[in-house]
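Left out: one protein chain. Kept in place: all the others.
Then we have subunit A:
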Amino acid sequence: MMVVLELFLLSEACLEARSLAVAMGDTVVEPAPLKPTSEPTPGPSGNNGGSLLSVITEGVGELSVIDPEVAQKACQEVLEKVKLLHGGVAISSRGTPLELVNGDGVDSEIRCLDDPPSQIREEEDEMGATVASGTAKGARRRRQNNSAKQSWLLRLFESKLFDISMAISYLYNSKEPGVQAYIGNRLFCFRNEDVDFYLPQLLNMYIHMDEDVGDAIKPYIVHRCRQSINFSLQCALLLGAYSSDMHISTQRHSRGTKLRKLILSDELKPAHRKRELPSLSPAPDTGLSPSKRTHQRSKSDATASISLSSNLKRTASNPKVENEDEPVRLAPEREFIKSLMAIGKRLATLPTKEQKTQRLISELSLLNHKLPARVWLPTAAFDHHVVRVPHTQAVVLNSKDKAPYLIYVEVLECENFDTTNVPARIPENRIRSTRSVENLPECGITHEQRAGSFSTVPNYDNDDEAWSVDDIGELQVELPEVHTNSCDNISQFSVDSITSQESKEPVFIAAGDIRRRLSEQLAHTPTAFKRDPEDPSAVALKEPWQEKVRRIREGSPYGHLPNWRLLSVIVKCGDDLRQELLAFQVLKQLQSIWEQERVPLWIKPYKILVISADSGMIEPVVNAVSIHQVKKQSQLSLLDYFLQEHGSYTTEAFLSAQRNFVQSCAGYCLVCYLLQVKDRHNGNILLDAEGHIIHIDFGFILSSSPRNLGFETSAFKLTTEFVDVMGGLDGDMFNYYKMLMLQGLIAARKHMDKVVQIVEIMQQGSQLPCFHGSSTIRNLKERFHMSMTEEQLQLLVEQMVDGSMRSITTKLYDGFQYLTNGIM
């Protein structure tokens, strides 16, 4: 991420050509090389062109490293080429390919360096070098004609405004290999996260567009793959998924397939990456402590002549011992994903939800045996290792013929996935055994407490110590002395009965109090959903996330570790998530546009991992249940449910929930309109704990709609129920809603290109139903109504809202869904 970018300009005696070398720097910055760049700056700089020459450093502190040897070799190759060109036509193309030929006018902006070799840093990728030699000639040929135009282009490219979105757009639209190559290099200087967003676009271009684009992109991809295992995985998966629409014969030899193979073959494993010695590893005390403990334990337990460790060595080969030279670095993760998918496939064959749930739980418990392992959840935002799947928490989601399911995954956060050791396994009951009945100090309420002040009792207040695993003594397994000890264990029962007989003061309680406490405590959790075997996910999703985390943490043998985190993921098998990914990107783009334009619209893009053309994972929206579930469980109208959950009309909580509802509703209405999201029944609309609605399932967008029945002709779904929550048609909130929509549309229109571009590039080579027909992009652009005035737009919004309100088809579609799928 932190990249040192250096642009070197090589100039020759004849000014005919200048080559701009973009050298990428996952460089070890040594103090020395800085000098030449800063020293000769004096001349014409001072203008912005300086940025081209000077060192652009982002986050100097942390530098990823390329093998110096490789780099040096690459440099030498490049130098040779330079020399060659020196002698010849005097075009020098250094390693990185872009040659910009500037008219004399721009001359001043270009720094001439007389001594190119001294400038060369060790940063070159051999990839870059080869690409360079390939494009150099072509670029030169064209350069004369376009020099003027390109000089302006160069200015643009150098300007601060040039962002990743523009880069992608030029990469896609430009037919100039030179430009493409330049942008290919320029990619290196964007922030990794920014580029990551466009990864599907980059890879789709790589697969489906011509060679020049591919050549421009490849070095960057390869470079990033070397850096990050997660990036490698994403690339490999996306390459596979986006290649799948090609004809099978061409697919096999396509570039995408080749690059995929390269990534999977592990050749891109960073050469420098030597697994650090365990002693040096940064966080050994958290991850490894359990193993230490186990060891101690067995040692202390081993009485006299028995040494357990030697015994176990002979039994099953201990899978927890990590292989130092594991075969392929992506292998464990792919295996992990594969087994999750296999579970999904097997679940799909079972007829009832109940059977599915049971099977899921048992399958996951088997999976648990193989964890912890060097695997991670690609949807997470931080480096971690998966240590456990709390299998009993997993639920099967509602789907008619497929079996998507939601799992929770316990992970241990780590600084660096590659270098941190995989945490040691802690047996399931390790934590629990400490809290077993006999070890607990009597944690229930003693009778004094009971008799005295007895407000609502929190779960466990002061018995934290009893729950911690630190007490090794407690952990020790009962040795046979137990038999001798247990006699000391005088019958509690009899002792107590005796004391009670001669007891001091008898304690009295009122029966009414007991009854009252019972109803009070039950009243505390009124909003929990009831368990329904036909809809097992409702209960699981309704439980507040924080509460769930706490609960699972308590029950987990890893829960005591400070870097323990809980993640969740929906595994979808048999569904194509490429459209979902596209929708995610559009939503994300709209979100940032609205943020930039300060329109308070609220949407919640959720992360998508495309695994193949028919499988993937989704990051679930936490604290949200579908409106269908809300209505079925509560048997209330949406407004009444809001009142129940958040309080009466005038309360702060209700008002803020209502505002959230309006803001999210407006946001999603625009999304639904722009993307033509269909299949909007209440099972596909979630409601979160703060009142936001969240649309999910973007299976039907743009040019596709379910079974093309022609239902849902309205612009978006707006039922009277929704309007009721907003306070009715005449309310302020409803006007606010319309106003938000207008502002949102204006803002989106302003940045239409950014949105359209995402869709347009993905259309390349795609067979996805959302691109069906030839007018997808044109229609999409038309929905932004570029030609309208703001007044006209306002009218349009009014019309759309009116139309949707009155839309008979929405109601019809809901009725249809109720009849066919039982969705309320």
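Just so we're on the same page, a residue touches a chain if its C-beta (ideal position, glycine included) is under 8 Å from a C-beta of that chain, and two chains touch if they have at least 3 such contacts; residues count from 1.
We adopt the following convention: contacts and distances are computed from a predicted model.
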Omitted chain, identified by the protein name its UniProt record gives, among "Armadillo-like helical domain-containing protein 3 isoform X1", "Myotubularin-related protein 9", "Kv channel-interacting protein 4" or "Mitotic spindle assembly checkpoint protein MAD2A"
"Armadillo-like helical domain-containing protein 3 isoform X1"
Which of A:155, A:191 or A:346 touches the chain that is not shown?
A:346
Among A:249, A:519, A:774 or A:789, choose the residue that contacts the chain missing from this document, as touch is defined above.
A:519
For subunit A, the residues touching the chain missing from this view
294, 298, 301-303, 305-306, 308, 311-312, 314-316, 318, 339, 346, 349-351, 354-355, 357-359, 361-363, 365-366, 369, 392-393, 395, 427-429, 432-433, 435-438, 440, 443-444, 447, 450-451, 457, 459, 477-480, 483-484, 486-487, 489, 491-497, 499-501, 503, 506-512, 514-515, 517-519, 521-522, 531, 533, 540, 555
